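One structure below.
Every protein chain of the complex appears in place save one, which is left out.
For clarity, chains are labelled A, B, C and D in written order, and residue numbers in each chain start from 1.
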Amino acid sequence: MSQSTKNANGDTKIVLVSYSQDEYEEIQIESASECARYVGKRDVTWIRILGKPNAELLINIGEQFGFHPLAIDDVINADQRPKVEQFDKYMFITVNIPQKPENSASIRLDQVCIFLGANFVVTINGSGNVFETIYQRIEEDRGRIRKMKADYLAYTLIDIAVDQYFPIIDFIETRIESIDEVLQGKPSPQIVREIRNIKRQLFLIRSSIWPMREVISYLQREEPLLITDASSLYFRDAYNHTIQIADMIESCRDILSEIFNMYLSMTANSTNEVMKVLTIFASIFIPLTFIVGIYGMNFKFMPELNWRPAYFIVHGIMVLVVLAMLRFFRKRGWF
Amino acid sequence: MSQSTKNANGDTKIVLVSYSQDEYEEIQIESASECARYVGKRDVTWIRILGKPNAELLINIGEQFGFHPLAIDDVINADQRPKVEQFDKYMFITVNIPQKPENSASIRLDQVCIFLGANFVVTINGSGNVFETIYQRIEEDRGRIRKMKADYLAYTLIDIAVDQYFPIIDFIETRIESIDEVLQGKPSPQIVREIRNIKRQLFLIRSSIWPMREVISYLQREEPLLITDASSLYFRDAYNHTIQIADMIESCRDILSEIFNMYLSMTANSTNEVMKVLTIFASIFIPLTFIVGIYGMNFKFMPELNWRPAYFIVHGIMVLVVLAMLRFFRKRGWF
Amino acid sequence: MSQSTKNANGDTKIVLVSYSQDEYEEIQIESASECARYVGKRDVTWIRILGKPNAELLINIGEQFGFHPLAIDDVINADQRPKVEQFDKYMFITVNIPQKPENSASIRLDQVCIFLGANFVVTINGSGNVFETIYQRIEEDRGRIRKMKADYLAYTLIDIAVDQYFPIIDFIETRIESIDEVLQGKPSPQIVREIRNIKRQLFLIRSSIWPMREVISYLQREEPLLITDASSLYFRDAYNHTIQIADMIESCRDILSEIFNMYLSMTANSTNEVMKVLTIFASIFIPLTFIVGIYGMNFKFMPELNWRPAYFIVHGIMVLVVLAMLRFFRKRGWF
Amino acid sequence: MSQSTKNANGDTKIVLVSYSQDEYEEIQIESASECARYVGKRDVTWIRILGKPNAELLINIGEQFGFHPLAIDDVINADQRPKVEQFDKYMFITVNIPQKPENSASIRLDQVCIFLGANFVVTINGSGNVFETIYQRIEEDRGRIRKMKADYLAYTLIDIAVDQYFPIIDFIETRIESIDEVLQGKPSPQIVREIRNIKRQLFLIRSSIWPMREVISYLQREEPLLITDASSLYFRDAYNHTIQIADMIESCRDILSEIFNMYLSMTANSTNEVMKVLTIFASIFIPLTFIVGIYGMNFKFMPELNWRPAYFIVHGIMVLVVLAMLRFFRKRGWF
Partner (left out) sequence: MSQSTKNANGDTKIVLVSYSQDEYEEIQIESASECARYVGKRDVTWIRILGKPNAELLINIGEQFGFHPLAIDDVINADQRPKVEQFDKYMFITVNIPQKPENSASIRLDQVCIFLGANFVVTINGSGNVFETIYQRIEEDRGRIRKMKADYLAYTLIDIAVDQYFPIIDFIETRIESIDEVLQGKPSPQIVREIRNIKRQLFLIRSSIWPMREVISYLQREEPLLITDASSLYFRDAYNHTIQIADMIESCRDILSEIFNMYLSMTANSTNEVMKVLTIFASIFIPLTFIVGIYGMNFKFMPELNWRPAYFIVHGIMVLVVLAMLRFFRKRGWF
């Protein structure tokens, strides 16, 4: 036990928040084995396991609460797609929260695991502090959170997770917008790489929001044991947000495809333009060069050479050739 | 309260229309708190909140009618996709109305929120006056609207919202038509940008009509509490219109893709044509230039130079070369 | 009333066919108001409204038979997608019949509206005489039509409507076939426009056959009130035809896409070929021209110029250059 | 009747096989009217109508067995998609068997119609002798066929029909394989046509196997009247085969698309290569030709001309130009 406690003091921290409509208590507990003792003292007990917990700690907690080993396995192997699993006395929910590091264009997904019981919520999230606002909301008794049960706390957590997707998509939309602007001018081939990068990010958050949608849909539609009617309405609201996010992602994908198509057609057009310039220059000057080449020949007998106006007549012929060529190209609409 | 009234006088206006088969009254009320008082006096009471209402006003109204805070939230954050939500004693419906400003090719979506109760309808719409016709229809007792309940009024509102899509699609079809005509001649690369713009507009109204279809389908198929059988038939009619709109949008998308493909293949063909012109010119004159180059050399010993007919024979050879090349290209079908 | 009668005499014609197994009567009635009188005298009464009826006439008939105003509206605004609507005592069915004018490659859709009651069928079709054969079949008591109820008459009408799609698809398949043949030779860019036109026609009849399929599926599967078991089998047969038509359309679309892809790749190949010809000519003669250019220089001191065999050696070098180039290109497989 | 008999003797042949566990009889009957007489004498009677039967014969048989006229119509108009139709006392099943003529790469579909009753099976198939093996299996009492009812005979027929798809797909896979090998070398544009042909064949058998899958799924899942539990397992097996065939077809389509994409990108690469060769040659020799052209001018006053080392210096400059150009192209990675 001491080892897991040490770990809790080192990498991970266990914060326990328990509240009812009138009471509120927050303690940072030392040893994982104390967790279960607090549950039931007040209406709702929220056990927050912060930082990257080691397996031993999680197994310890799992045993106290009677969580299924498979669920604990899923917490340990954190790289799961969002899902919800109904057990007899509790639910196991995992959601993904997208994170964009301050000075980087990259996006990553953080997993949060939630165990929801009748009167407790256990959350395990490796990093980030997206839940700080809830923490304060409970402490200061803002909104309806203190009046509601544990399922509403779970809703609040999931709702905040969903809300994190909006700024990420805004960020992506801004990048798409800037690509689109670049396309108004002279796009460099680099743009294809940028399109590729954005597509991957869209794919990443899309692969995350779709199962989140299913998770929330399950919580709202099936109305499982632990979700009260009052909270169900709130889950419906969160569900609508996931649909909206999914729509926005599809819209971004559509626009990106359109941009790529535009870029391809611009490249084709550019090649076409380049070819026209070459063809016009070459087709005008190659015949002229031939003409002057004729009179550069050194034959002894070339009657024109001795004819005085010949030089000027050749110039005249060349002007005519140029005019004929220009007319030919203008008729073809090349300039 | 005085503040919300001030706002109502400033940015927003509350118009209250109440009617039964024989009676009709219309008043512009001063304070939001008076709204609920009028409901129930006649068969149907329609409370129109015009202009952009502030949150306080909406919360006030929400409390009077007992609307769920989440629904009021959705009204305040107006950027929602169309949806319908069934509550115990009322329904909350949001629909999108497409708008095209007079002198612009851009399209935007305006949201209208509708609360439908047993004997009242509350509508909140930020802008536009698409509902003026209903207003007059009630006053002048045209059609069946005075004989029907509140659900028929809701139908009328939604039906008019749906009808706004048709002229927008007509407008888009006209633009597609004009692109298609341009493609008959010499299309400029600008056409790709135009195709892109129309595709985005199609995407916008498509992302709006699909959830509207679901909303109306729900109202028609599920036959929820507040929708009478008589009105259900009318919703079925509106539903058919949404299907028709969705079909028209798909048709537009299909035609646009076809046009883009045509444009791409025209660019490829044009490049092909340009190349042929270049190749014909270059392949004819480059060999000729070589020939005349030979006799431009200054070698002391070049027997041909002193041969009298040589100059003319060279000309003959060059004519033969040209003829051979022309034959070669004609055989390949290049002109 | 007199006005509607006048219209009936002018633009539209009302023909009334009533029959039972043994009796048959056909009259052309003068006034729309007489219609309902005849219904019920024999087993089945078929009221054919031919030509483009005015709204007044249709409203008049609607009132006599108690048709819902929405259905009458749909008849007046003829541009509807095929649908079926079940009312208490009758069904309202609209189907589309494709028409190809004799000397034209264009296709249009004509709408036919059918009201099916227990002992009557009312058909409104603006143009065409596709139903003449049924007319005769009843008169001459061919097939089982005289032995069956009104629902079988409705089946016969719909079946004939479906059958009109087959020759249209045959016509389209012939055009596709001819494009395919052109592609064996030297296709002109015009072919893209032709592909586009056919795709639009396919889209048109596809947008019509899909809802027709749904209509007939409804009549066959749901077995609504007015459809007897005996007729249901026939509707199943018509349903299979719509599936077959949809399959044929998909097949055509697939083949057209394939043809377009082939055309694109042929264009790319052609450009490739053109480039090779240019490159071979230019790469052979440009170096030669350079060589002869060298000895065209007028430097006082150019030792080779005075060397007797130089001229011939230069020729030899040039032959070697040509052979080297030809070998280079042959190794690359360019000819 | 005599006429139909004559036809039976001419184009078509009626073979009647009746068997129970212990008995077996096979006769070739003269007149279609004798068919029904034999049914019921033993457990199962299999009436095989071979060759292309005329309508009269089929109507005659239809009347004896009480088959629905629509089913008989479907047999006469043989070009149907596979389907199953449940009637009161019998089922009507049509399946397609793919055929590849020995010395041809073309594929065609042959239709087989099966009527399955409680104690009889009637098969009508225009051509081919794929069922000969069953015929022998019954005669020699191999497998379980003699122990089972008529539904097992129907299963055996359908199973053999399904099995015919495997060699056809093998044949197509071989052709795809050979295209793929050609692509390793220098593909000719002809390859596009070959891809097109294979795609059409895949489309043909795909349009056939999908409804076959539905047919067998219906027989297996719905467990209709005439299918015993024992046979149902066998139909499940045949159903799995149709899924496997559909998978193989999709796989072929995928690979073909991939091959087409490869071909397109190879063409684009080839054009790119050709262009590089041209550009390198032209960009090196055109400047050189210009340089030698300068000293080919005939100006009286050109100081360099009289300068002795000038000729060699020009050669030096030209060498430098060539080296610079080569370096330029090498830096760009062109060779």
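Note that in this section contacts are C-beta pairs under 8 Å (C-beta built on N, C-alpha and C of every residue); 3 or more make two chains touch, one makes a residue touch a chain.
Because the structure is predicted, anything quoted here is derived from the model rather than measured.
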| item | value |
| --- | --- |
| Interface partners of the hidden chain - shown chains only, full complex considered | A, D |
| Contact partner of the left-out chain, one of A:C35, A:I134 or A:A282 | A:A282 |
| Option touching the unshown chain, where D:S106, D:S188 or D:N269 are the choices | D:N269 |
| Option from A:K13, A:R42 or A:H68 whose C-beta touches the chain left out | A:H68 |
| Missing-partner contacts on subunit A, residue numbers | 68, 70, 73-74, 80-81, 83, 85, 186, 189, 192-193, 196, 199-200, 203, 207, 260, 263-264, 267-268, 270-271, 273-275, 277-278, 281-282, 285-286, 288-289, 292-293, 295-298, 302, 304-306, 308, 310-311, 314 |
| Subunit D, residues in touch with the chain not shown (by the definition above) | 233-234, 236-237, 240, 243-244, 247, 251, 254-255, 258-259, 261-262, 264-266, 268-269, 271-272, 275-276, 278-279, 282-283, 286-287, 289-290, 293-294, 296-302, 332-334 |
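In this section, only the chains that are shown with their structure count from here on.
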Excluding subunit B, groups that stay connected where the other chains sit: A | C, D
| item | value |
| --- | --- |
| Centre-of-Cα separation between subunit D and subunit B, whole angstrom | 42 |
| Separation of mean Cα positions, subunit C and subunit B [Å, integer] | 26 |
| Of all residues in subunit D, the ones touching two or more other chains | 296 |
| Touch-based graph of the chains, sorted into line, ring, star, complete or other | line |
| Chains touching one another, given as label pairs in label order | A-B, B-C, C-D |
